[in-house]
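Here is the structure we will look at, set down as structure tokens.
One protein chain omitted, others in place.
The first chain written gets the first letter, and so on, giving A, B and C; residue counts start at 1 in each chain.
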Amino acid sequence: MKQKWKVGILAATGTVGQRFVQLLENHPWFEVAELAASDRSAGKPYLQACQWKISGHVPEYVRNMKVKDCAPNLECDLVFSGLPSSMAGEVETTFAKAGYAVLSNSKNHRMDEDVPLLVPEINPEHLALLEIQQKNQNYQSGGYIITNPNCSTMALVLALAPLEAAFGIEKVNVVTMQALSGAGYPGVASLDIIDNVIPYIADEEEKIETEPRKILGKLKDGKVVFADFKISAQCHRVNVLDGHLEAVSIALKRRPSQEQFLDALKTYRSLPQQLELPSAPRFPVVHVEGADRPQPRFDREMENGMATVVGRVRPCSLFDFKLDLLGHNTIRGAAGAAILNAELLVTQQLLKTRSY
Amino acid sequence: MKQKWKVGILAATGTVGQRFVQLLENHPWFEVAELAASDRSAGKPYLQACQWKISGHVPEYVRNMKVKDCAPNLECDLVFSGLPSSMAGEVETTFAKAGYAVLSNSKNHRMDEDVPLLVPEINPEHLALLEIQQKNQNYQSGGYIITNPNCSTMALVLALAPLEAAFGIEKVNVVTMQALSGAGYPGVASLDIIDNVIPYIADEEEKIETEPRKILGKLKDGKVVFADFKISAQCHRVNVLDGHLEAVSIALKRRPSQEQFLDALKTYRSLPQQLELPSAPRFPVVHVEGADRPQPRFDREMENGMATVVGRVRPCSLFDFKLDLLGHNTIRGAAGAAILNAELLVTQQLLKTRSY
Amino acid sequence: MKQKWKVGILAATGTVGQRFVQLLENHPWFEVAELAASDRSAGKPYLQACQWKISGHVPEYVRNMKVKDCAPNLECDLVFSGLPSSMAGEVETTFAKAGYAVLSNSKNHRMDEDVPLLVPEINPEHLALLEIQQKNQNYQSGGYIITNPNCSTMALVLALAPLEAAFGIEKVNVVTMQALSGAGYPGVASLDIIDNVIPYIADEEEKIETEPRKILGKLKDGKVVFADFKISAQCHRVNVLDGHLEAVSIALKRRPSQEQFLDALKTYRSLPQQLELPSAPRFPVVHVEGADRPQPRFDREMENGMATVVGRVRPCSLFDFKLDLLGHNTIRGAAGAAILNAELLVTQQLLKTRSY
Partner (left out) sequence: MKQKWKVGILAATGTVGQRFVQLLENHPWFEVAELAASDRSAGKPYLQACQWKISGHVPEYVRNMKVKDCAPNLECDLVFSGLPSSMAGEVETTFAKAGYAVLSNSKNHRMDEDVPLLVPEINPEHLALLEIQQKNQNYQSGGYIITNPNCSTMALVLALAPLEAAFGIEKVNVVTMQALSGAGYPGVASLDIIDNVIPYIADEEEKIETEPRKILGKLKDGKVVFADFKISAQCHRVNVLDGHLEAVSIALKRRPSQEQFLDALKTYRSLPQQLELPSAPRFPVVHVEGADRPQPRFDREMENGMATVVGRVRPCSLFDFKLDLLGHNTIRGAAGAAILNAELLVTQQLLKTRSY
């Protein structure tokens, strides 16, 4: 790989966009060539257009880059999209039509029949949908859309995958305690969350109850046959900056011992680990000892925020096992997931250099 | 009722003790005659012995009362105990032996076969255990122990009671998000909870999984036959001052419509409401409208903190219904529960004036 | 006083408007007859138009009142204005022109030469400006504008007044730690303030450095001659819901002993106390003992939030004395101040019944 792929970031000034900017600094395979955002920002240098809201400072390399419009004249080969769902549907399609590989963090196309809801550890074979998508949609050569899951789904599904493979999942109950950064900026008002919990996040439960079944589904005759287990979700916003915590109960088709259950989680490795993708966690699922772990503030940075951290695994009188799991919602739950997807594309030779 | 009953408060300087002091100010039936606490506090005026940590100020009436030892020479008819479990077992027994009615908030005697785990709305018939208890334990006339449930149990069981009565409960899954005041003072260190959730509270899950089955149990041949449903609990500490929020899923023996389910909760009234006990909530279960309610900071004061507040009732794909419920952990979940228990005792003529 | 005065609330759905609604429930002299807000709310019942964000629930009496436009056809005698400064200037003038007494919480008219910046304890004689104002502005009979100070100014000036009277103030240095409710709703984003302090509040320092000098000024020849001391302010937003804390250092013209200094604060009473105005604090300045007081959460409700709470008074090596003071920013610092102003108007027979 002599030269880096040129990438653009759509909605580069938003909170997900800021993570893309941060995570792509010094990336071995990708070079941020274009930053795009709304009209309000277009034309300004990034430092001026952006209210930086994540830890650490604005990387040097973007400070003076000029922000452009989100229009398909960006000089790059692929785009990472952190667009809000109000815009993502249309804009991402426009980019795919124009021949860009679009790696989307938005919900709009996730459930489209010909769009992979990709998790490289779990369903790389879903990439076969791309050929179908390009035919269906009449996208220009090289143009397609790949999505990554919702942040809460992401943390959950990494833990479900090895269990599904080893024992078959029957039922999953999940109660989330989600971080504020998941709501973007300005997002949740301080007057709403201090000394409080909000037991509702719009559309979130529907996503968690559906997306894992597509992700863990099998490709048959060019279509994803959804996995057949049931999920019930209850979502809460808590006074935490980053890191979604989920209290999960799981019933399995073939009940393992607790040791076997834990072993399936701890020994889980998959394609991104074998390929040693630059952003891949060494362990997609990390098990933490300690009766009171995982905790968002202390465990969210594990594996650079790219793993699901699991703890408190114990038998359940209603399901088979219960546990708490934690994922970094703006890293593996958003920007990091899209970047890992793009890294997989590189190794599968599914990226194409555009001419510009 | 010409004269008020004289009451004492054990562990009066602790956080539960402070609630007793606050809630008993101007009580129509009870007069705080004695404050007792550890050796460290004994002999000092209350204002000096106590680090007041609940909202509002130290009531005038206790400021200059002298704190005594927790020994059974207090000049009162009944005692409210906010003793920590490390001391409650023995001290409460000592008081019962000496002929005091003991209303205990501690876990020590809750599961004793002859001790009522009393919730006046639910199991007033369990008071029949008192006679047995006095015989078994050889307590002096008038002496006995009555307990109220753990704070998380309390909020849950008020909502379960009308459902058990109407439809029969089969299974309950509960994930708690509990307030800091539940841990007492100093309790949880600020460095542990800011920007964080702690997925563990010692012994809490065991209590929630057991206590409701005793509370909802039936008295047969002088013994409580536990209710036969199963509960699975996962407990979390969140960055909230007061108010335990619980995400609950419930399977019923006879599945009602959502309207019937809600109706059972909303129309629930019981003995304390009929007797118009001074501390009784008008509605033991309050239903709040609004997609994002109940919320601890905004709803915990409903019915003066004596009710369980329920919201987000909706069908569940794994159980029958799921919902969020909220209870004020230091009012109905602790001091307020014990006071309501004592009020029931008055109306049942189970209190006896001691001579002193 | 046979009948209550009919009052309207401008911007009744905002955070200050909500406090007006709450504090005017069961007011002995005033009856809320009209609620007005922006076009977006107009026509809706209050409960639906308003996102209630203060503690306690929406009072019964307003739930079904229909919200109207902020136009001078409201059927009431006076209006309380919680309008944002972007609108207050013009709208308040329109109401005054139409013959309404306007009690404004906004900054727009505070420094107008003929508008009283009224604190009933301090400068009731400034009400003489009203006659001049009506002539200058050609307002319809009964129409005028009276303002109350900025929230931080309010807490400070109540403590300065008795010191100015007794010893003469020379210099004041004040560093504020201000609550989130001061920024309205949605106001400060949670992502900005958790685990953080923001050392800046737009225009706040200018207000604190100027307003006290007008409030403590003397009326001469129909004009307020500003008090001649200097104030320097540094303002910060902290992670607190209600209650502005201020670290203050004061140099005096005639240096008293610490006892004399404290005595001036503690014995301070003034006209509202003598008149026993319904909202007047018994003590405008309350002194709290305790090395670590006042604290916002524990002390902001003193005197129903209508007093300034002072503590930690001690000598200063640069000024004469230093101390911390606390005021409830949305009660005495906003709605409560305007209501107390209106109560003073009633007793001074400066209100006039409008015909409608």
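One rule holds in what follows: contacts are C-beta pairs under 8 Å (C-beta built on N, C-alpha and C of every residue); 3 or more make two chains touch, one makes a residue touch a chain.
Please read these numbers as outputs of a predicted model, since none were measured by experiment.
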From C:L241, C:A264, C:L277 or C:I331, the answer for touching the chain not displayed is C:L241
Of the listed residues C:G8, C:G311 or C:G327, which contacts the missing chain in the full complex?
C:G311
Residue of C:V7, C:L156, C:I231 or C:A264 touching the missing chain in the full complex:
C:I231
Given C:V175, C:L262 or C:L275, the correct residue touching the omitted chain is C:V175
Can you name the residues of chain B that touch the chain not displayed here?
53, 180-181, 185-195, 239, 241
State which residues belonging to chain C touch the missing partner chain.
171, 173, 175, 177, 194-200, 209, 230-232, 234, 236, 238-241, 245, 247, 249, 291-298, 311-312, 316-319, 322, 324
Considering the entire assembly, which residues of chain A contact the chain that has been omitted?
52, 55-57, 194-195, 297-298, 301-302
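Assume only the chains that are shown with their structure count from here on.
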Report the most central chain, judged by the distance from each chain's C-alpha mean to the global C-alpha mean.
B
Which two chains have the most C-beta pairs in contact?
A-B
Rounded Å distance, chain A centre to chain C centre (Cα mean):
49
Roughly how many whole angstrom separate the Cα centroids of chain B and chain C?
41
If I count partner chains per residue in chain A, which residues reach a count of at least 2?
194-195, 239, 241
